[in-house]
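A protein chain is absent from this complex, but the other protein chains hold their places.
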Amino acid sequence: MWWKLLLFFWIAAFSAIGILTPIAGTLGDVAMMGQMGSAKEIPVKFEIADKSTAAVGADGAAFVMRGIDAQGRSADFAFASNPSDFDAATGYIVQGRYDAAAHRVIVSKVLSTNPGMTFPFIPGLEERAKIILFHVPVSWMTVIAFLVSMWYGIRYLRKKDLEDDAKSAISAGLGLLFCILATTTGSVWAKFNWGSFWNWDPRETSIFVLLLVYGAYFALRSALDIEEKRASLSAVYGILAFVTVPFFIFIMPRILPGLHPGSADDTNSGPVVSSGGMNATMRIVLYSMLLGHIVLYAWLMRLRVSVTRLAMRKADGA
Amino acid sequence: MNTTDVMRSIIAILGKDVRSELRTRYAVNALLMFVVVTLSVILFSLAGETVARSVHAGLLWVVMFFAAMSGLARSFVAEEERGTTLTLQLLATPVSVYIGKLLFNTALTLLLNSFIVLLFLLFIPDFTPAQPGLFWTVVLLGGVAVSSATTIIAAIIARANTKGTLFPVLSFPILLPLLMSGISATKIAMEEQAWTSAWADLQLLGSYIVVVVTASILLFEHVWKD
Amino acid sequence: MYEFLEQNSIYVVMTIVLMVWSGVFLYLLRIDGQVRKLESKK
Partner (left out) sequence: MLTVKVASVAKHFNRRPVFADVSFEVRAGEVFGIVGRNGSGKSTLLKIIAGVLTPSRGSVAYELDGVAVPPELLFRSIGFVAPYLMLFDEFSAAENIRLFAGVRGIPCPDSAASALLERVGLPTDREDPVRAFSSGMKQRLKLAFAILHRPPVLLFDEPISNLDSDGVATVHAIIREQRERGCVIIATNDQSDIAQCDRVQAVSSGA
């Protein structure tokens, strides 16, 4: 029982951390935005380098302090007014933009004082980068559930135990659930990031194919009325789908150009998880979420298996 | 059981299917008519308009896919309907049956695909592949890939209740990787691009065939025997 | 609505989280229903 509570708090806590942790860029990020000519202000995190030098700016700026970012680069930050909590502060997350001529960051708003953990700022993604913490675990579960389904399918073909077939079908059902969740969450996100709900990017195609495979798997199961036959034929189909679908999930998205990280024309990052856009904090939260989802999957699987087992026993006893 | 024995029974099963087809013309006549009908629908809808070559590649594959979907399930469904599945089980090993049927389906697909391409070349005026060599390679390799994947699915659905409707449902997701690379390679062949740009697609088609046939040989026994 | 969501993308993230959670919750409800049905058949 205790682990179910732990699981609940684990996922809830990391979801909260994921949602509440602020996104903050470095001086490099804000300078890049400035160079691109964007008037957009971005959040920047820095530590105050030397409190004693902070003063009213010579050029009339209300308050200027020297700050060092996480990469050790330093610059002046020009505040619009004297921050009231300056005495207690060691650092800030501020919203601002880079003024190249004056070599300083013009601060429009103080977002937080003495910041703790932050997620990196990714141009064009910002807060939306946090989808990775929810969408990626669900997508992983889709594939893992499918793998488990195939594993039990193979076991059925070897041992002809109908319980293995039941497990295979249950795992496929869970996979379908996760697959639908991954598709819809991804699609909602795509609307706000890429501008449309569906773009037929290779990875979107691959998850669509996975949906079709699961659909076909259950269509086949419902078309077979003798249990033994249903078990072996659906196991064969599951295995067949698994040896062809990876062409999509792992090979095609990497050799074809696309929008997802890790596509062929994406030069700056590898596969999603090792992408350079994440810092240690984000990676820890992502892996914790993955772990939480795996345990959640195992729990749901166990629940369904015991329900099925009960139903079988009842049917046999009746 | 040595290889020559297996080869001999494969050839005998293939020969049986070919002679049966020649005698009854169940599949071939209907399929050729199907192709003619589909193509005429395309011609109606294109009437006088010029379409990009890449669209032609897509149209060609649509016709090839649906021709395969309507024709390739027959090999196993017919055995099941006539009740000769048991007879074949008692005559040969599952592997010989599978390979015999695979060869028959492949021959049928290649014949069908060549016929489709011929009609396209004759009746669609701007259907002119810039690289005929690559074009035919893709069409024939694609045909082999389609038949390799559909043969085992035909064997699966032959044992199910709703045979006809289930076939495209089960085939489509498994065929999609090959359809996509087939279409992309055909596009390259239609346009004046370098041969080498189709290399990744051709590799994908080749490895697809190897993977699917290997998996089918290993799994067929479980489909074939109750 | 669209513009609001686009400018406050944290809500987009929240929507996605909510969707994931409601999916899992519905699945749990289904299992719960199955268990109840089994128990009532005793």
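Which chain is which? They are A, B and C, in the order written, and residues in each are numbered from 1.
Going forward, a residue touches a chain if its C-beta (ideal position, glycine included) is under 8 Å from a C-beta of that chain, and two chains touch if they have at least 3 such contacts.
Because the structure is predicted, anything quoted here is derived from the model rather than measured.
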Exercise for the section: Could you tell me which shown chains are touched by the chain that is not displayed? Expected result: A, B
Handout entry: Listed residues B:32, B:92 or B:213, member touching the removed chain
Key = B:92
Completion exercise
The missing chain sits against subunit B at residues 1, 4-5, 8-9, 11-13, 15-16, 19-20, 23-24, 82-84, 86-87, 89-94, 96, 225-226
Fill in the blank from the handout: For subunit A, residues touching the missing partner are 160, 162, 225-228, 312, 315-316
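Keep in mind that, in the parts below, only the chains that are shown with their structure count from here on.
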Exercise for the section: Provide the C-alpha centroid distance between subunit A and subunit B, rounded to the nearest whole angstrom. Expected result: 40
Exercise for the section: Compute the distance, rounded to whole Å, between the mean C-alpha positions of subunit B and subunit C. Expected result: 43
Practice task
Flag every residue of subunit B that touches subunit A in the complex, lowest number first.
Solution key: 149, 152-153, 156-157, 159-162, 166, 169-170, 172-174, 176-177, 180, 200, 204, 208, 211-212, 215-216, 219, 222-223, 226
Exercise for the section: Spell out the part of subunit A that touches subunit C in their complex, as residue ranges. Expected result: 15, 19, 126-128, 130-131, 134-135, 138, 174, 177-178, 180-181, 184-185, 188-189, 192, 296, 300, 303-304, 307, 310-311, 314
Completion exercise
In the complex, subunit A touches subunit B at residues 157, 205, 209, 212-213, 215-216, 219-220, 223-225, 228-229, 232-233, 235-237, 239-241, 243-245, 247-248, 251-252, 255
